[in-house]
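Shown here: the complex without one of its protein chains, the others still in place.
Our next item is chain A:
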Amino acid sequence: MTKEKYLNDLKDIKQLMNRSSQFLSLSGLSGILAGIYAIIGAVIVYYLIHAHPYPVITLESRTFTFILLTTSGVLLASVLTAVLLSKAKAKRHGDQIWGESSKRMLINFLIPLATGGLFILLLLKHQYYGLIAPVMLIFYGMACVNASKYTLRDLRYLGITEIILGLLATEFPGNSLYFWAVGFGFSHILYGTIMYFKYDRNQPA
């Protein structure tokens, strides 16, 4: 009787420690969907580049505008999906999506990400176009690694994968669209699937 009580105490302690310090409602399914959006986006960009009549794409060209629209669309759809599905997951578990743990995760995610975003704007300004895709991958990877301390650990491995792909993309500059598709597309699908099967599927509702 008392033994059972103490065992339950220890279980409660462990659960509360996890729940209070980490944002556990991150949805695996949203990772899979973000990966699919990214692949669709990469395919559209691929055709845009090949349909472009000149070998160089300038910032003023319509092709560049369309590429920008496509990537913004992918980003927007991914963020929206992640928020909605994580919200649903939090609700199923009786948690709040906007609490201390999600705030902490988001801040730590956004610091490297915003740095990367500003860095990309500077690269655009100075016309280092070839470095944009690798920089996106590397900074996104570091954002994931940094945020992983405050959420599901799997995010750490996704981040490391993105960083490696970013470095490889720097070494092979002609193929950055492929690395981009692998990093934002397939890696998201892979880790999203792992997280989905690990946490979402077998969890009691």
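One rule holds in what follows: a contact is a pair of C-beta atoms (placed from the backbone, for glycine too) under 8 Å apart; a residue touches a chain by one contact, two chains touch by 3 or more; residues count from 1.
Convention: contacts and distances are computed from a predicted model.
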Select, from "Transcriptional regulator", "Phosphoribosylformylglycinamidine synthase subunit PurS", "ABC transporter substrate-binding protein" or "Putative spermidine/putrescine transport system permease protein", the UniProt-recorded name of the complex's unshown chain.
"Transcriptional regulator"
Which of A:Thr65, A:Gln96 or A:Thr115 touches the chain that is not shown?
A:Gln96
Tell me which stretches of chain A touch the chain missing from the display.
3, 6-7, 9-10, 12-13, 16-17, 19-21, 94, 96, 99-100
